[in-house]
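Below: the structure, in structure tokens.
One chain of protein is taken out of this complex; the other chains stay put.
As written, the chains take the letters A, B and C, and residue 1 is the first residue of each chain.
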Amino acid sequence: MRIFENLESEVRGYIRSFPTIFETSKGATLTNEQGEEFIDFFAGAGTLNYGHNNPLISEALIKYLQKDGIVHGLDMATTAKKEFLQSFQDTILVPRNLDYKIQFTGPTGTNAVETALKLARLVKGRSNVVSFTNGFHGLTQGSSSVTGNNDYRDESYISRSNVSFMPFDGYFGDMNTMSIFRKFLEDSSSGLDIPAAVIVETIQGEGGINVASKEWLQELESICREYDILLIIDDIQVGNGRTGEFFSFEFAGINPDIITISKSIGGGLPMALVLLKPDLDQWKPGEHTGTFRGNNLAFVAARTAIEQYWQNDDLSNAVKYKEKIIKEELQRIAERFKEELDVEVRGRGLAYGFDIKNDNSIAGELSSYAFNEKLIIETCGSEDQIVKFLPPLIIDEEMLREGLKRFEKAIETLMAEKKEKLSGEF
Amino acid sequence: MRIFENLESEVRGYIRSFPTIFETSKGATLTNEQGEEFIDFFAGAGTLNYGHNNPLISEALIKYLQKDGIVHGLDMATTAKKEFLQSFQDTILVPRNLDYKIQFTGPTGTNAVETALKLARLVKGRSNVVSFTNGFHGLTQGSSSVTGNNDYRDESYISRSNVSFMPFDGYFGDMNTMSIFRKFLEDSSSGLDIPAAVIVETIQGEGGINVASKEWLQELESICREYDILLIIDDIQVGNGRTGEFFSFEFAGINPDIITISKSIGGGLPMALVLLKPDLDQWKPGEHTGTFRGNNLAFVAARTAIEQYWQNDDLSNAVKYKEKIIKEELQRIAERFKEELDVEVRGRGLAYGFDIKNDNSIAGELSSYAFNEKLIIETCGSEDQIVKFLPPLIIDEEMLREGLKRFEKAIETLMAEKKEKLSGEF
Amino acid sequence: MRIFENLESEVRGYIRSFPTIFETSKGATLTNEQGEEFIDFFAGAGTLNYGHNNPLISEALIKYLQKDGIVHGLDMATTAKKEFLQSFQDTILVPRNLDYKIQFTGPTGTNAVETALKLARLVKGRSNVVSFTNGFHGLTQGSSSVTGNNDYRDESYISRSNVSFMPFDGYFGDMNTMSIFRKFLEDSSSGLDIPAAVIVETIQGEGGINVASKEWLQELESICREYDILLIIDDIQVGNGRTGEFFSFEFAGINPDIITISKSIGGGLPMALVLLKPDLDQWKPGEHTGTFRGNNLAFVAARTAIEQYWQNDDLSNAVKYKEKIIKEELQRIAERFKEELDVEVRGRGLAYGFDIKNDNSIAGELSSYAFNEKLIIETCGSEDQIVKFLPPLIIDEEMLREGLKRFEKAIETLMAEKKEKLSGEF
Partner (left out) sequence: MRIFENLESEVRGYIRSFPTIFETSKGATLTNEQGEEFIDFFAGAGTLNYGHNNPLISEALIKYLQKDGIVHGLDMATTAKKEFLQSFQDTILVPRNLDYKIQFTGPTGTNAVETALKLARLVKGRSNVVSFTNGFHGLTQGSSSVTGNNDYRDESYISRSNVSFMPFDGYFGDMNTMSIFRKFLEDSSSGLDIPAAVIVETIQGEGGINVASKEWLQELESICREYDILLIIDDIQVGNGRTGEFFSFEFAGINPDIITISKSIGGGLPMALVLLKPDLDQWKPGEHTGTFRGNNLAFVAARTAIEQYWQNDDLSNAVKYKEKIIKEELQRIAERFKEELDVEVRGRGLAYGFDIKNDNSIAGELSSYAFNEKLIIETCGSEDQIVKFLPPLIIDEEMLREGLKRFEKAIETLMAEKKEKLSGEF
């Protein structure tokens, strides 16, 4: 690890939580240079829904490289891009009755978010945007301005212009927080200028697995319609099937104006899309660009994944089946440790949070103890107080249960040590 | 092409200049679905310095995929990343006596620029930044704020805070433009607040192949030292050997505080780096992140390229040799058409501009006529008035000359048509 | 009136509500060029607490002019300024146990607000500021950024940086809105950066005579202490005795860090002050200036008023006495018209609102009908839906009752006409 400490910036993060050098990976496992195998419940923060080195994807990439398919294409027309477009249209959009133009952006989520915000402001001619408490949308200047976490908001670089934060669903207990947003909009002296857009995640992944309800999302959509505000769903972390459906908002029956997609769309390779309602497509040619918006290897991977997993309901059904397991097990574990831990289990699809309310530091310790059990699992929330479960969607039942067992073991060990330490103090 | 028109956003750009569907590519050529071969003098806007599908790189990628090497690694430690770090340190930094910490950012140039600006502001505790006329640094909010071209600056979305523009080298003819910057800094009532950093390209690639002189860069560096301003070199387009040396600023003997690298570093795959002086490494862990900052396929490609091309001077020498050819040929062509065209030929390494000063529209027409000759070549400059030559560095002499011949043919044809049209008018 | 229409900008406002040319004034009355006398329940929007041409003040001004006292003094030391400082210290601050440094700013409320915001940011080194829904603090750039009413917030000129709006007391019915502010502060991912300061009125004068309760103000103060936020009370409209006490916040027992004072302080002449806790006095000499911060005529008027009205409790007691009259009468009138109008009467001291909840247009009509009855009275609130009662504090009981009678007459007439019109429609 010395080489990373010497050469890499102090900004490095996950390497500190999982201090080993990984060499290979497959499906839901990572293997380090010592040959130790870890179960991955983090999945590249939602990038590896189809698993590490999915064999179908790897095979397609190898074939493509072997025949010298275009690798880097800027935004020129290529066969790989054409085929991806067609697949996405036929397999994802048409069956869902969705009509969007597709924009390829620089291949990361934050670039998609920047693009969405820029377009919304351009179309509406208003500069204000509404984001939500605990929202996370990326860390370039525009995206970080709609990201709530003050770990990323230093006085020296934060751009605080033209963004207003409203409370997310559940932010004030049982109160319907949409009533707050509505009042600020209704009252012409509230200080809230009608925004060009709202940007929202249906489940706040970094923010703590906060799940927006169907009703809340529907009310948000209807407020947007009423006040002529564009609705941007940031589906970067919980789209691509994470909730069982391809888009995380399908369950609510809403119809966003703009959707940002990234992470798993490229099957593990960098790729990002913005979907926009055709009437919003008011860009001038070349008005927004980016060198790697034509990452053709990712197009090959993306098309392979779409055609494999989204032409029928198998993956969706599997996600729902595994959700039941994860939910039941986490609730059982929470119940088992209820003396020591005040836990709320919440989530949707294969995005679950194990929110430890009585002590903010435990989640981080659990992540570390889980690593000792050869389980990769991360925390989320403003104080990293929530353990986040994001296994690859394609994980098999056995490994899922094994991972949950390791998590339970981690708690056991930690709780035992705490008890010992406590008794040692007397 | 219908599918692109139907499904893709109007924002698409290069596809309009080069309206054919490319399927495969190799070295300096692209082949379309009809099997027609094009010589590529654009090289992915500087991303393909090592050529399309460089066989060494493709082979390394295939091997890596076959052995299930980690593809997506967030910022965890991986074998591929370790090996890249070691290679970059040993092959690039150490021989040049350079001491930098390496930060992996989201894998596009604009993410590296955003990171550099954020870090500079953080370290200096000042929010102002100086950029230069005709600078291009990307199109996310922070990067676009330091980008001059008003094609990318709409009232609705531009962030104009905390950026001041100064004239680039040569902006006012023979006048030393550094004297303007210096006067604004010296005068405490100039309205220019001492910036945290200046960000500058040594050759403005999008801005028109404007070449900063050694003396200008040295004076810029010494002004930065004098006023405690960080010097950021954006080496995204003209680094990676484009000028013959790995970094484009080496010829000037300057020592930037921060360097942004992207495009060709990943051998055609998305990758970006920020190099920062160790004392600037004041990030908190995880303060700046990005899902794809661990694109391990790119690390494999990058390491392969570095070890192949930068352990001796062969590539550097070849670039210098080919620069002579390109320069002589362009000057000869300019001379040949001097009655019709008022041309300035300028550049450094394998970045050359053919600046047609008497008519802004000709460069665009030439790009189009060149396409008919099966040559891919783009324009640059604020009015797209300059033809830009950016062939892959590994292009062989024969193909380089063939490309230049096709360019000459394009001029011939265009000039002949213009003459004909003109005579037809009388 | 033709001359105003021809020569003055369209921006003129009150002249449209009260379309006559006033020539002289005295106490609570204004007299137009035709010799018609109007009772003034508007009092220069709170500038004429001591009445028009208060004889003591006029006399002092005339004497001062006759002896060639300094009129314009920049911020040099003058006898008039010295005497004002001493009086303000002895008569206002010391008896209230208040310890503030006094800063003279440009002689309008907005200049005081700009100064307060600038100082707060300077001292705390944070740029964010919190303001409240329906707050009004002036219309220069800094002040308008903390003013909620969108009549003053055009996309082209609003500065939306570094200001967050929180709900004022009562904004969500019975809910304690301080709990919303507190939650946003507690949660480090709320998107609300800890502000340098909050700026608040104890009664929102322009915003609709919204009265903050003692408990709400106390909780605000304690939140400010807890999070090291400066508390700025904008006492421009409702200070200077309007509530019965000199400062409007005295009743709550809070201790603001910064207080802005203007309007009536100068006895009708332009004057503004910022009071700042001594430890906040971190200005460099001359860091904030303004040509007319030494309006010595206003100092003479101010000192006269202070010494006349604030050395004993007579004025305070009179205000309380007249408050009872105004409140009872308005409630009686509201009761009388309860079939037609859904009215809430609210206020404190001699700042009362007659809030007509069933029809936003009636308040404006009433102002106009009252004008016909020779009563000057204005509206407030985001939709101008509230009639605002701000008589001079020195009004005598008879004239107060006469004014209220005229107001009642205006309602009678308007209601009768509405009924007639309605019946005419059938």
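To be clear about the criterion, contacts are C-beta pairs under 8 Å (C-beta built on N, C-alpha and C of every residue); 3 or more make two chains touch, one makes a residue touch a chain.
This is a predicted model, so every value here is computed, not measured.
Participant: As a test of the contact rule: which chains in view would the missing one touch?
Facilitator: B, C
Participant: Quick one: say which of C:Lys183, C:His288, C:Lys374 or C:Lys418 touches the chain that got left out.
Facilitator: Counting the whole complex, the residue in contact with the absent chain is C:His288.
Participant: Among C:Asn97, C:Ser156, C:Asn312 or C:Ser423, which residue is in touch with the absent chain?
Facilitator: With C:Asn97, C:Ser156, C:Asn312 or C:Ser423 as choices, the missing chain is touched by C:Ser156.
Participant: If the hidden chain were put back, which of C:Leu269, C:Ile306, C:Leu330 or C:Met415 would touch it?
Facilitator: C:Leu269
Participant: From the list B:Glu59, B:Glu155, B:Glu215 or B:Asp342, which touches the chain that is not on show?
Facilitator: The one listed residue touching the chain not shown is B:Glu155.
Participant: Could you please point out the chain C residues that touch the chain left off the display?
Facilitator: That gives, for chain C, the contact residues 1, 3-4, 7-16, 18-26, 30, 33, 44-45, 47-48, 52-53, 58, 61-62, 65-79, 81-82, 85-86, 88-89, 101-104, 106-111, 114, 117-118, 121-122, 124-127, 138-143, 145, 151-152, 154, 156-157, 159, 161, 196, 236, 262-263, 268-270, 274, 276, 281-292, 295, 297.
Participant: At which residues does chain B meet the chain that is not included here?
Facilitator: Within chain B, the residues touching the omitted chain are 125-128, 131-135, 147-151, 153, 155, 158, 160-165, 167, 171-172, 175, 179-180, 183-184, 187-193, 207, 381-383.
The definition used in the following text is that only the chains that are shown with their structure count from here on.
Participant: What kind of graph do the touching chains make: line, ring, star, complete, other?
Facilitator: Topology of touching chains reads as a line.
Participant: Could you pull out the chain whose C-alpha mean position is farthest off from that of chain C?
Facilitator: If we average the C-alpha coordinates per chain, B ends up farthest from chain C.
Participant: Let me have the rounded angstrom distance from the C-alpha centre of chain A over to the C-alpha centre of chain B, please.
Facilitator: 31
Participant: Between chain B and chain C, what's the gap in Å when you average each chain's C-alpha atoms?
Facilitator: 58
Participant: Counting only residues that touch at least two other chains, what does the list for chain B look like?
Facilitator: 161
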